[in-house]
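Left out: one protein chain. Kept in place: all the others.
The chains carry the letters A and B, assigned in the order they are written, with residues numbered from 1 in each.
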């Protein structure tokens, strides 16, 4: 297998179905950021201090992030059907619910950190939120461009698969919940933001 | 406590004072990047090889980064007064001055790296600079949009709290200084950029 093909050296590339796009387009930014997030999840999974079900959860999340990337790289859903549905989000919600009552209830913001694992999970949390912003930007771009860009109008799409955005929104809450559990199981106290109001209800 | 509320699934969210904004707005990008930086600072603090005063400094910086995030998420300062002033920047300057003479004087650029701790601090340095760019972009956006966006004109703001930008600018210099100290205390020599001019004076 020859990995490099040199075809992308001039700043353009292909998406699913072989349509050509600029590498700095909002679509590539969105699935590229999902790929970056996926790498940070891999990093967290390789940290010391994970427990077996956490490893499984993170690996499942990595599989779903590939599904997200697939859907964001897909313009023509007749040929390439979407892979994300409501179920991965519901799966996350059930895990969050299970973790929610393990650490003490929280009223204030906490400093992102603690054990190396919890810190890695907070990095995942905030990179997830960056990925979410790039997906929202991609949707704004689709709204504006749908009349003008030939490859988009092939399926007259006006928004990306909404289940991707929903999943990614919930995913940052998952990382918050699980980072707190990681500190709690390691007997490491979360440090409160001193000037926080009562923000969690 | 229920962490997830599902309200942000459609790409909009709230800032201080409950004004609604798009998640990909320049404002959210700015405080979201501060939150990401804060997580990398947490990561550095959990690395091997920190010394006690470094841990305290990083934790203090995390508190200030929350103040920065608060000010960037604030549009109406009558209800939510700014928290950052000139003092946190002066505090950073005094620490930088204390660290400045510990490693040998430098003329060339150095490769960001060395010990794991120094490497983490260089990651913090460059993510700080990314956060600074997002704040500058937010200010440009405020200049352009102040006549048109209702929620901004409530206080006719034309720039974000300038002490935030000042602090973040100094913060990347702090991380440069302290990364060099981390290598020096571990007897790890910084590797010079071979084709560097004499850039530090």
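Some points to look at:
Simple rule for what comes next: a residue touches a chain if its C-beta (ideal position, glycine included) is under 8 Å from a C-beta of that chain, and two chains touch if they have at least 3 such contacts.
This is a predicted model, so every value here is computed, not measured.
The chain omitted from view is touched by exactly one of A:45, A:142 or A:191, namely A:45.
The omitted chain makes contact with chain A at the following residues, 1-4, 6, 8-11, 22-24, 28-29, 32-33, 35-36, 38-43, 45-47, 59, 62-63, 66-67, 70, 83. Think of the hidden chain as still there; on chain B it touches residues 93, 96, 100, 105-106, 109, 111-116, 118-120, 122-123, 125-127, 129-130, 132-137, 139-140, 162, 165-166, 169-170, 173, 176-177, 191, 193-196, 200-201.
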